[in-house]
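Omission of a single protein chain aside, the complex is shown with its protein chains in their original locations.
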Amino acid sequence: MAVGRVDVGSGSPESRGRREGSLPPGRLTPGPTCRVDFSWPLAFRFLGRSMTGFAGDTVASALYANGVRVFGRSLKYHRPRGLYSMEGESSNTLMEIDGVPNECAETTELREGMSVRAQNVRGDPKTDRFAFIDAFDRLMPAGFYYRLFHRPYGLWPLFQNGLRRMAGTGVLDPRRELEGGGRGRSGTRGRAGVGAGGGARADGGSRANGVQAERYLNAAVAVIGGGPAGMAAALAAAESGMRVCLFERRRWLGGHLAWRAREFAGEPIHRRGEGLAALLLSRSRAAGLVKVFTSSPVTGVWGENLVTGFTVGGEDHPFRECHWECRAKVVVVASGCMERPLVFNHNDRPGVMQAGTAWRLARTHAVSPGKVAVFSVADDLSLEVAVDLADLGVEVRAVADAREVGRQDPPLVAALEERGIPLLTGWAVSRSIGRRWVTGCELRAVNGSGSRRLRCDLLVANAGWQPRIGALATAGARLAYCTHTHTFQPAELPDGVFTAGSLTGLRDPRSIEASGRLAGSRAAEWCSGAAPRLATAPRECESLPAPEPGCDIRHGPAIGRGAKAFVDLDEDGTYKNVVESAVQGFDVPELAKRFGGFGLGPGQYRVTGQNLAMIMADLGGDPVEAASPTTVRPPLVPPSLATLAGPGHDVHKRTPLHGELAARGAVFRRAGPWQRARYFGADPRLAPGVDRGSVGGRRSGRGSAKIGRGSADADCGGAKASRGSAEAGRGSAKAGRGLRDEILNVRRNVGLLDSSPLGKFRIFGPDALRALQRVYISDLSKARPGRCKYSAMCNDMAHVLDDGAIIQDSERNYYFTTSSGRAGSTVEWFRYHTRHDGWDYHLVNLTDAFGSINLAGPNARGVLERVTGDDVSNEAFPYMGCRRITLGGVEVRCLRLGFVGELSYELHVPSSYCQFVWGQLMDAGADLGIRPFGLEAQYCLRAEKGHVIVGAESEARVTLTDLGMGWLWDREDTASKKVGAPALRACEKQPGRMKLVGFRVEEGAGSGGPGSPRDGALVVDGGEIVGYVCTTRRSEVLGWQYGMALVREGHAVRGDRIRIREDGGRGGRATWSATVVDPPFYDPAGERLRA
Amino acid sequence: MKGSAPRRSPVVFDAAPAATEVRDGWIVVLRYEEEGSVGGGPRLGEGPRLGGGPSLGGGPRLVDLSHRRRWDYQDSDIGARTPMDLPVPPQFGEVGVHGPLVINRMNRTQAAIWHLGAGPSPATPRDPALTETTDGHCMLAFVGPGVPAALEHLTPLDLFDPARTTPFLTQGPVLRVPCQIVTFAPDLVVMSLARGYGGPFARTALASGGLAGLQIAGEGVFNSRFAQM
Partner (left out) sequence: MTFRLTCPVCGKRDIREFTFGGQERGPRPEQPGLSAEEHFRWVQFRMIPGAGAEAGAGAEDAGAPAGGRADTRREWWYHGQGCGVWFRTTRDPMTNREVEGGGGQG
């Protein structure tokens, strides 16, 4: 299966068959490797000017063809920058495309209607208003950001803002939403296989969710690089029956063969690549073993060969970018080479470019790179470029080759001679000449003797080749300088990582291909343990040309001397800055990188890495083999943040009653994995954020609301979970009627709460009781059929984690409930704390199997009696009882508990019947005033009753006894080794602990104010902070403000007057007086829940 | 009496059913309108397929099987037991297909039994080690050509490892939700997950799997494929 757009061949013959006379301006006659289709023009805008490109262009090639030479301005000095590379190796051509900043023009495909703008400029990049900054470079030496403008310190923010305004790259619009793949306006241009998809997306129907995608792959062999070596490796591995994924960052396969027209071994070189690609794609279609991903750069290789990257969606993709992860047994890295930039004076001037850039402009995009060219190179492939460009009509005035005489490939030397191009061996460019772009250059002998000035509008410069080591380095390979190839080469490869291709220094196309075959068969062997099928591959490799010697030139002749020579284009890091770093002691690449910012820009190590290391070794007087690379970090190629964020799906849990609640106007909130109803009747005044205003605009309590018995995430480490406040609850007590009505209706009539997220479990087996005794703090041998036994779980530090009811269903068979926040970790908790015991018990998580409906209020029994024939009288079914009753034909488990402080029945209904049962209850209770209530109401109701919620009234410092719940603890039992018992024993008598107390806020002028205290307010004694308010509300039923606080022991005894304080906020400091009273505040005798 | 009360699946597709059947209180959709027409089928996660694959209309389908009965079986000596007269597969991850019933060996002490075949589902035998979990789960089937490509958008799990013999069980995250997944064949995968996730899970599966052409279908598509097992 082929993913991504795969162009095997090149443009159609028709498009190439145009006569030269009809060529668009700036274009060459398309050759056999051209990928631009002149029959398909694309209109786009650059800085408001209309321009025309063609299908197959990148934004950069189209701009270049339209005569644009200055693409942007540099980060610090605002120097003009042009098209230097073709693979996004520098930030020169980061542009704002269709409103998205920092898009790489070199790799972004041109589309109809695109709007392109330059970055870091005021106005046109040709005439940037900040261009004068270049002259003030003395103010900005290496590390200036850390050293200058800091004194006096108070002025730094001013400077900082100014510097940031003048520097930097694109500006992100945080309000901008990504549209349907960013291609909404692009029409339906497409190549092979573009169907209705493009049109379907144009309506914007796939906003947000459809734009980003994720894909997970499993393979035996992952091949990084779709050049000849990568393709050969993939084919070899697939031949051994392995699942193979191949990732190629370009839109097409073939690597550097794809634009080489030279004859080699009887055919044009590009044909070799096309042949391999066709074979690979036919394999992938046939067997399904090979998956080929183009337009898919790798972002990194992680532990145990997880390869990550992303695919850039084209017209035929339903996504803009798709993040993928490929888990492979073996990785073959065939990521190829890039040019090592030559560091010389004014090497950043537009018109200076890599040999490959000039070549690909001409051969891939049929764009004339320039009229008169000078070359300063150091390898044979670049000589081939000079010959090829000369054949395409570029006047090549001279070729300087930094290597000494005799190192050049004789046929290429002959070809240059044939075309009358002077070859200056042992020479290199010393500086470029011109203003905004190159008009000439100066060549010098590398040893310094002699110089020549030449006029040109294209200066092709490099210092030879360097491998793309990114994938290798992130995979964990140790790299060392190789004195033969003069590149960094893997000295040590991690398990299951192989290399192939030009990365290893090979240059001969046959050798490159053979190395791929060898790596592929070795990879297959590594996976299967079987002998490789291609036993001839090693011998084949031996018989072919080995890696060629490289060039070790560090920089151009006569470097410096008042001119800027850039080691790093992105961060404007010059040769002089490297010297400054070294002088100040930052004299190894890793230190200089941080001090001077070399290689910290978007291009990362690519432009800078090897040059920085070589120059640094040089400055230190070390031999070049001492050069060490800086650490390469992912992402190797930047995906958009939206891609990393993913499709944005939210897979949450819904209760079986979600639809019923929504129909009643429920306002939902997320509690752990669940969506839960906060309250009903979407009163805008109750919406979060709005209700804050209603309490005087002061900052509301910290953290989110922790609600209900089903409070989420309320584990023992829950300092974060504590001090929460039910914000809407507060707000509504003053402003909203809806919540107050819900509360009063439970107190006066009957309410219905969906508490389905409540944890529900079955535990059975010979050792079930032992397991319960281990994790629960009470004596659960007292659990009986038909009775709810209330207990709590603590952790080893005696902090309360959870509470719930335990019911014995039969011998060795129990049913128990947990708070909804703990439901997900209950099985884990039981098994963890019995992991050494080998007990025979079994847990079944029934949380989702039963919905839970809490029927609460004085009329609850009246409602229940109408829907069941079973006896639910107080005598037959007393408080804390548990019965199975049949309700409308459905058998449900019914627990008579009283969390909200009223007569209430908790019905555990099989989930599929929940809607039916809910409807029965609502119908039966219609004339008894039944109405649903939400978590906010439950939160207030239970607080009036003084019932604690773990995480709201407890936190990571609070034990069971601190909460006043020590009566739950079976202190006699040491045989069960209860979790938390030793800590409870140790803390019980500890002085100065925080204890939970209740209080009543005093009313009237003497108390304080303004307003009333809120959750999280401080409890103070004199000037000392002695505790804080966990929950406080004004009770409609009681008519006064009550609350619970954690206060250091001794500072709040019953009857005491305490001071509550809130600091900050608009009103400054506010204090209130309160009296310490024992909870429960409501119905202290508990008559109502036993009624 | 129980059969008379209506039961609801956690998954409700936003599409018009063409044929339904009431079974044990559940309204089972056998076929949706437009299903099977060329390029058709009700779409939620709309989008063209990636790369090659089957022709339109025969792509991967998502079928809700939440109404099929399921049981959890746990015993410390599970290998010697025959819950519901089924032999427990000896290896972890092994799946036994016995007519309409499928038994998955989950770990040392646990197995899951699914009723996937046609016909009435068996009653729960009186066995304390057995717990019916039908209402605890959402169950979904992925049927048809292109299922592997659709699932690649949902899970990093290797559900089609050529080294494993089908059918086999995988327990792991799909859309980050813990699932029990049985790979019967490259074109038939059934998974169960906590019921609460059901609705949002199915919606997301369609949106993400839709990139590979995933569409919804009624139970009929699953029935005819499973009958070939």
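Observations
All chains are identified by letter, namely A and B, in their written order; residue positions are counted from 1 within each chain.
Please note the rule applied: contacts are C-beta pairs under 8 Å (C-beta built on N, C-alpha and C of every residue); 3 or more make two chains touch, one makes a residue touch a chain.
Since this is a predicted model, take the numbers as computed values, not measurements.
Annotation: of B:Thr20, B:Ser121 or B:Gln171, B:Gln171 touches the absent chain (contact as defined above). Considering the full assembly, A:Ala981 is the residue among A:Ala105, A:Ala981 or A:Ile1060 that touches the omitted chain. Not every partner is drawn; the one left out touches subunit A at residues 302-304, 306, 327, 796-797, 827-828, 831-833, 835-837, 974-975, 977-978, 981-983, 985-986.
Seen across the whole complex, the unshown chain contacts subunit B at 92-93, 106-108, 156, 170-173, 178.
To be clear about the criterion, only the chains that are shown with their structure count from here on.
Separation between the centroids of subunit A and subunit B, computed from CA atoms only, is 31 Å.
Residue ranges of subunit B in contact with subunit A, taken from their complex: 1-2, 4-10, 25-26, 46-48, 50-53, 67, 72, 74-76, 109-110, 128-129, 131, 133-137, 149, 152-158, 160-162, 175-177, 194-201, 204, 207-208, 210-211.
Within the complex, the subunit A residues that touch subunit B are 1-3, 195-197, 200, 205-206, 209-210, 213-218, 243, 285, 316-319, 322, 325, 327, 647, 649-656, 658, 673-674, 756-757, 762, 764-765, 810, 813, 840, 842, 844-850, 886, 888-891, 910-916.
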